[in-house]
Structure formats: structure tokens, C-alpha cells
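The other protein chains are all here in position, but one chain of the complex has been omitted.
In order of appearance the chains are A and B, and numbering begins at 1 in each one.
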């Protein structure tokens, strides 16, 4: 599990930076930025652990998480201008982040003995809930609800991890395969501008809406 | 408790449909719709069970809940246009839903040995919290705070259930009586346009506000 831990810390670090930049754009002060960064970084895992009844929740058992988040916030403060230009770099780290979080969430739910649909759900929740909390605090409609391939990539990654796990594959195989799949879906969907449809067209001319 | 289980599943099913329609109107994509539907359906019960320290929370112990929600989402996708015209049908199902949720929340709190005011509070929370989360995610001020007879009906139903329970009445009597009361209050308040007052008139001419 050592490799997963490393990737998990990378994911938390990058989530902290992306949340900080989001808060800076909204003119939050230094404390507000730090608070939003913290909640975004640990939010998904916290909801996951609370629902599983695992206390204390993951990030509270190991100070490393707190230090990594603080490091992410400090980096955001120092290199605000530089980092906000690196959109592609973020896209990559962020994609790695959700890939790891989806795998970790699915894995923890499997270990807790949950049913298959719940394991998949936990993978997706772990990956996206932090961002949902961040956008809600920033008074936006969560982006995830409209930029759907983000979440759909997590969904596919989570389902694939479950299938490979059931087939009895070793963790050192399932993790890279699942992560690469999630990352590839996200990259290809951005490159070819693939989007899930919305259904508003069905409501046209309906006076009750 | 078999009857209550059936009604509970109906409530979850209808909450999933109403949340889906709400998300479709806001141009969420397919995934966003499914996510909002899921959270709205299980939100009230999740908050209730987490506060009571009951883990895993209710909907995670039984896959039936997940399947019912998925069924509700699929129905919403397939019959969007048709369902959005059935305002009266929804009103009825939704009213049945909050009636059952209020009774179930009060009942679970009584079983957990909470004090009377907390049992009433848990009834109301179970009935309305899903909707509050839904509206917050959709970036609205929760409707419940302004269409108050909705919540007031839950409050009366919850208090009545507590009273009948303390009188020692059998569950098969208390449930239909409480539910019918909640439903009647909601229907009559809509029919006669009864609303609780707001207090803004008290603030007129106050320079500090």
C-alpha cells in the first residue's frame, strides 16, 4: 500500500493548491483561502470515513496530511501568479488526484464489506465530494455537475477497480491499470470535447416548469 | 414495521424523481442529475443516523435503497417531459414522502432513547434535510425556509406521533393517523393559501439592517 500512500499525499497536496487558487480568485482573505483548501483536501475522505463509521477519520490519524495541506497552501501563497498560469500542470495533477481518490475510496469500501454498488459510489464520492464542498462554500453551483466527464471518469475507474478486484488481481496491477484508465478517459474527453447530454431540451414548451 | 418499509421505499423513489427534475431544469448533465437525486433521497436519513451514531447509516445496510434510487433516476430520464407535467401527482407523493420520513425519524429517535424535543427535531430533520441539501447544491436558498407549511406539517406530524406513542397506542394506529394529519395540513394549507408570517415588517425604518 506504500505506493498508494504516496499518490494519496500527492493528491491532497494538489487539491490544496487548486482550492487555494480558486479561493484567491474569489477575493477570500488568507484565512479563508486556507480554510477552503483544507476542507477541499480532506472533504471527500471525511464524508467517506464518517459514512463508514471509521473514527477518527483518516486525515486525523496522521499529522502528515495536515502538514501536506499546509505546505500546499504556503506554495499557493508564494507562487500564486506563477501557479495560476500552469493550467495544464494542474489538469495533470488533478487528474492523478481524482484517479487515486476513486481507487482508494473503492478499496476502503470493499475492505469494509460493502455491497458492489456502494463500493462504486464510495469511489466517486471520495474523488469528487471535496470539490462539491469547495464550490458550495464559494457560492457556485458545483462545477462537477456540469463538467461531467470528470465524474464519469471516476465512475468508470471505480467500476473497473471493482471488476479487477473481484477477478483476484494483485493490487500492484489493479491500481496502475485503473488509474491510467481514469486519466485517459479524462484527457481524451477534454481533447475531443466529449460531454454527457443534459435533458433541458425535453422541457421545451412545458408551461409547468 | 413492514408497512413502514414499503412507504419508506416509496418516499425515497419519489424524492429521487423530484430531485432529478429539479436538476434537469438547472441544466445539470446526466451525472449531476443522478448525484443530486441520490443525495436528496438519502440526505435526511444520513444526517439522522450520523447524529444518532448509527453506523453504517440506513441506506448502506440494504442495497434495495440504492436500486430504488437508481430506478427513480432512470424513470426521470425516460419520462422527463411527461413527469414534469404531473405537478399534482408529485405533490401527493411528496406529501406522503415527508409524512413517512417525519414518522420514521421520530420513531428512530424514540428507540434511541432521546428526549422528547430531540425526537420531534429528528422527525423534522429526516423529512426536510434532503431537500435542504438539494437546494444548497443547486445554489438556491432552501425553499423550505420560505414555503413553511411544508415543514410545519412535519412538525405537527412529529409532535402528534410522539403524543400517541406516549399514550401507548399501537404502531399500526399511530402511523396512519400521523400520516393523514401531516398530509391533510399540507393539502389544506395549499388550498387555502395559509402561510406563516415573516418578520421583515419589524425591520422597516431601521438604519442598522
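Everything below uses one rule, namely that a residue touches a chain if its C-beta (ideal position, glycine included) is under 8 Å from a C-beta of that chain, and two chains touch if they have at least 3 such contacts.
The model shown is predicted, which means the values in this text are computed figures rather than measured ones.
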{"item": "Absent-chain contact - pick from B:39, B:52 or B:83", "value": "B:52"}
{"item": "Sole residue of A:3, A:60 or A:163 that reaches the chain not shown, by the stated touch rule", "value": "A:60"}
{"item": "Candidate in contact with the missing chain, chosen from A:46, A:152 or A:174", "value": "A:46"}
{"item": "From A:11, A:24 or A:127, residue that would touch the chain that is not displayed", "value": "A:24"}
{"item": "For subunit B, residues in touch with the removed chain", "value": "50-53, 112, 114-115, 117-118, 121, 132, 136, 139-142, 144-146, 148, 151-152, 155, 195-200, 202-203, 206, 208-209"}
{"item": "Contacts of subunit A with the absent chain, listed as residue ranges", "value": "23-33, 35-36, 38, 46, 50, 55-57, 60, 63, 66-67, 70, 77, 80-81, 84-85, 87, 136-139"}
